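Of the protein chains in this complex, all but one are displayed in their positions.
In order of appearance the chains are A and B, and numbering begins at 1 in each one.
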Amino acid sequence: MTAATLAPAPAAPPPTSTRRRPTVTAVLTWLVAGLFAATLLSVLASVIVTALSTSWGGGWLPAGFTFSWFSQAWNTPGLADSIKVTFEVAIADVAVALLIGVPAGYVLARKKFPGRNAILLFVLLPVILPSLTYAVQLAALMYRLGIGGTLLSVILVNLVPILPLVILITVPFVEQISPDVEHAAKVFGADNLRLFSRVLVPLLAPGIVAAGVLSLVRVLGSFELTFFVSGAKTQTLVVTIFGALSDPGGPPPALTAAMTVFYMAIALLGLLISLRFANPAQTLARPARRVL
Amino acid sequence: MAITMTDAQARAASAGFEKLSLRGVTRAYGKNPPALRDFDLELGRGDFVALLGPSGCGKSTALACLAGLQPLTRGSIWRDEERIDTRPTEQRGFGMVFQNYALFPHLSVQKNVEFGLAMRKVARRERQQRALAALRTVQLEEHAGKLPSQLSGGQQQRVAIARALAIEPEVVLMDEPLSNLDAALRIEMRTEIKRLYQERGLTVLYVTHDQEEALSLATRLVVLRKGRLEQTGTPQEVYTNPVSAYVAGFMGYRNLFPASYLESGAGREVTVSAFETSVTGTLIAGEQPVSGGEVTVAIRPEDFTIAADADKNAIKAIAEVVEFHGRELSVQARTAAGGVLHLKTDQSVVAGSNLALTARPDRVLVYQGGLDRSELDIEVGAA
Partner (left out) sequence: MTATPAPARMPRQPIRHRLAERGIDFSLLLLLPAVAVIAGLFLYPFIYGVGISFQPQAGGGVFANYKNFFTDSYQSGSILKTLRLALPVALVSVGLAAPLAYQCRRDFRGRKVVTLVVMLPITFGSILIAQGMPRVFSPYGWANLLLNDVGLPQANLIYNYWGTFIAAVLTTLPLSFLMMMGFFGGIDRSLEHAAATLGASRAARFWRIILPLAAPGILTAFMLACVEAFAIFPSAILVGQPDNQTHVLTIPIYQAASQNSDYTQASAIAIVLTAIELLILALAVFVRGLLFKGPATGGKG
């Protein structure tokens, strides 16, 4: 599925005849939307401007501008480590989630077997339940197993919300492929491996990409899970930033803001890639409608 | 804010309706080629007009424009002397039956049929009576309490028809209403629609890609091609005298092949060269072609006669596939050059036998110019 919508007809041009005057409700709605967007963008902008400021008491703009915070942030020991850890965790988690989740989604979509509904329910729970309902127990378990604080534990805990997400996104994409396509491939001699690699994976490619990018975004922003298991050297970027923000004797706001700008750049990259390949509205709405 | 009509207003308004006209209607999406161009149509009271053509020819667009579901890029729509294309759909008062039925899934069958009456503020008791009466007409009264999902496809379509009829509209618009039904049901429903049309004196605009449906239902046929009107006339007229090779192809002239012009005879008679022989036919479209110029020939399968061998102007072909159709045989034959011809005959023919085919010149239609085979979605035989 490309970035096009589901409707096959071309989008209608902007309405021209008089009866399409916008209603009062429509105007109000867009005003509220504008307010939301303004609030959101100003909140995000304030971080960027802070990162560029020399000092900023009150007033609309800072006293002066500088780029020096960025190089200072880059040289802060904790930050470079955090960025490295963030990348490692993200790549590992997304790769594993796709590798395990896509075949699992395929089986759940295609086969009927005893226990299928129970498994679907348990797949759904980690996605719906916020991470603090299980983050602490999971951390306790990691420490009990002796791997608490290691990179491995961070990778493992972040797998919990995104593996089910991959499965839930894969299922509707698999259902879209008629089983007859697979039957035809088998009749013409494809064994299971070739069926997967030559027929299913190419057809599922858009779904796999969508699932991959949505998981990536989720891992990058994942806080609670990582917070409780990470050690000083295995923190992801968000955990470092939270630490800086909540520590009254911590780094100056501009320095933390500079760190956050690094984080924003990475996350924004992920988002833009995702919008190129998939329409998140559909990708999230379809499994939601189906399952709920 | 738009106000819908009350039932009384609607009845008063419909008393005077004589004809609907579409004048120069054009509908284009952005910079794309228009789906409908300069389209004129007149729909008189009591007419059953079928819009016929392959997918993409603009027939559904014409219906949507008339219903107000799509705005016009150019042109206007009139109801007698009153212009209606500036009115929103909810104020036009046409009944419409959709290809996918469009029944409201959360309402019972009865509430579905009552919906239009509820919009017109008809009192509850009268609403119920009229809805049940409409359901009785389509023989679904006993299913009134069910949800649409509990009905079969054919039943759902009948509910959709009842819903459109319940508001007693001036005009009923039908957008390929039977194309989602299986073959046997389609024929049955066709007769139903014809019966309703005749019994209630409806005025219908009917969109279809099935020429059989169009021929059997309509009082007038309108054939569309790439957004333009190609031919309009009674079914008899269009069937016997298609104005172009495109229309001929649609009307069941299965034998469509290119040929070269040789010479003219008396009146519109022309002789063309095809299948290694010369064939005499009637020039329908185009003026004097140049010698050797390309023309298209159209012949109906039933217009072929199997001649005695002696006729030197007959087309020679070998029977390939013979299908038994009860009262006649349907034969597919191949000429020496590889061209495919279809014919119907009540003589006995065996696969592999040699045939010599002729046809009366007035049933051999010749059109100047070539034919784009892809336009019709059907196969055009090579000569």
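As a convention for this text, a contact is a pair of C-beta atoms (placed from the backbone, for glycine too) under 8 Å apart; a residue touches a chain by one contact, two chains touch by 3 or more.
Nothing here was measured: the structure is a model prediction, and the numbers come from that model.
Trainee: Going by the contact rule already stated, which one of A:I167, A:V209 or A:L255 would touch the omitted chain in the full complex?
Mentor: Of the candidates A:I167, A:V209 or A:L255, A:I167 is in touch with the missing chain.
Trainee: Among A:S82, A:S215, A:T234 or A:T260, which one touches the chain that has been omitted from the display?
Mentor: The missing chain is touched by A:T260.
Trainee: Can you work out which residue in A:V32, A:A63 or A:A205 touches the chain that's missing from view?
Mentor: If we include the chain that is not displayed, A:V32 is the one touching it.
Trainee: If you put the missing chain back, which residues of chain B would it touch?
Mentor: 1-5, 67-69, 88-96, 98, 100-106, 115-116, 119-120, 147-149, 153, 156, 163-164, 167, 173, 180
Trainee: Using the touch rule from the top, list residues of chain A that touch the missing partner.
Mentor: Touching the chain left out of view, chain A contributes residues 3, 5-7, 11-12, 14, 23, 25-26, 28-30, 32-33, 36-37, 39-47, 49-50, 56-60, 100-101, 103-104, 106-108, 111-114, 116, 119, 122-123, 125-126, 128-141, 143-144, 156-157, 159-160, 163-164, 167, 217, 220-221, 223-224, 227-228, 238, 241-242, 245-246, 256-257, 260, 263-264, 267-268, 270-271, 275, 279-282, 284-286, 288-289, 292.
Just so it is clear, only the chains that are shown with their structure count from here on.
Trainee: Would you kindly tell me how far, in whole Å, the mean C-alpha position of chain B lies from that of chain A?
Mentor: 51
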